[in-house]
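Working notes for the structure below.
Up next, subunit A:
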Amino acid sequence: MSNVPMEYYLILSAFMFCVGVAGVLIRRNAIVVFMCIELMLNSANLTLVTFSSYLGNSIGQVFVFFVMTVAAAEAAVGLAIIIAMFRNKMTVNIDEINIFKW
Partner candidate 1 sequence: MINSEILTYLLLTPIISSILVLLFKNEQAKLIRWFGVAASLIAFVISLVAYTQFDQANPLFQLTHQVVWIKSLNVSYFVGVDGISMLLILLTTFLTPLTLLSTWNAIEKNLRMFTFSMLLLEAGMLGVFMSLDLFLFYIFWEAMLIPMYFIIGIWGGERRIYASIKFFIFTMFGSLLMLVAIIWLAVYASSITGFFTTNLLDLYKVGPTVPHQIQAWMFGAFFLSFAIKVPLFPLHTWLPDAHVEAPTAGSVILAGVLLKMGTYGLVRFCLPLFPQSSVEYAPIISVFAVIGIIYGALVSMVQTDMKKLVAYSSVSHLGFVVLGIFAMTIESVQGAVIQMVNHGLSTGALFLLVGIAYERTHRRDIAFYGGIAKLVPVYSVALMIAVLSSVGLPGLNGFVGEFLILLGSYKSNVLGSVWFTVFAATGVIFAAVYLLWMYQRVVFGKVTNHELEHELTDMNKREILFLAPIFLFIVWIGVYPSTFLNMTEVSVQTILQQVSAIFFVNALHRNWCWYCFICYNRN
Partner candidate 2 sequence: MINLIYITVLLPLIGFLINGLFGRKIKNAFPGSSGEKIIGTIGSATVGISFLIVVGAFFQTISLPVEQRSNTVELFTWLSVGGLNVKFAYLVDQLSLTMALIVTGVGFLIHVYSIGYMHGDKSFWRFFAYLNLFIFAMMNLILGDNFIVLFLGWEGVGLCSYLLIGFWYDRNFEKGTTSQAAKKAFVVNRIGDFGFLLGMFLIYQTFDSLNFTEVLSKAATFPVAEATFGLIAIFLFIGAIGKSAQIPLFVWLPDAMAGPTPVSALIHAATMVTAGVYMVSRTSIIFASAPAVMMIVAVVGLLTAIMAASIGLVQNDIKKVLAYSTVSQLGYMFLAAGMGAFSASIFHVMTHAFFKALLFLAAGSVIHGMHEEQNIQKYGGLKKYMPRTYLTFFIATLAIAGVPGLSGFFSKDEILWYSYANGSFIFWLIGMLTAMMTAFYMFRLLSLTFYGKERFDHHHVHPHESPSVMTVPLIVLAFFSLVGGYVGLPKVFVGESGNLIDSWLKPIYAPAMNKLALYGSHSHFEEILLMAASVALALSAIYFALHVYTKKPEIAENLSVKFKGLYNLLLNKYFIDEAYEAAVVQPIQKGSEKLLWKVADVVLIDGAVNGLAKLIDKFSAGIRKIQTGATHAYAVMMLTGIALALLWLILSL
C-alpha cells in the first residue's frame, strides 16, 4: 500500500464523493438518494483511512467506526421515515413530494 501514492486514494475518494453528490442531485427515488449519501459518507471514510494510514495515527480509523455507526443509525431513522412516507402516499419519488413550497 505504501507504494501507492496518497494522492491516488484522495482522488478516488473525491471522485466517489462527487459521484455521491451527483447521485443525490439526479436520482428521484428517495432510497437511491439516500444510498448516494451513504456513498458520500463512505468516500469521506476512505479519505479518513487514507490520512490515518499515511499520518500513522489511529484517530482517523477510530473516527471511521464512529461514522459508520452513525450512518447505520441514520439509515435506521431514514428508512423508517421513507416507509412512513410510502405508507401514506404510496410513492418514494421525491419529485412528487412537494406540498410545501414557496
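Just so it is clear, a contact is a pair of C-beta atoms (placed from the backbone, for glycine too) under 8 Å apart; a residue touches a chain by one contact, two chains touch by 3 or more; residues count from 1.
Here is how the candidates were picked: all candidates are chains of the complex that A comes from, given by their letters.
Just so it is clear, the structure is predicted and the values come from calculations on it, not from any experiment.
Novice: Touching subunit A in this complex is which of the candidates 1 or 2?
Specialist: Of the listed options 1 or 2, subunit A touches just 2.
Novice: If we count contacts the way the header does, which residues on subunit A are in touch with candidate 2 in the complex?
Specialist: Spelled out, the residues of subunit A in touch with candidate 2 are 21, 24-25, 33, 94-95, 97-102.
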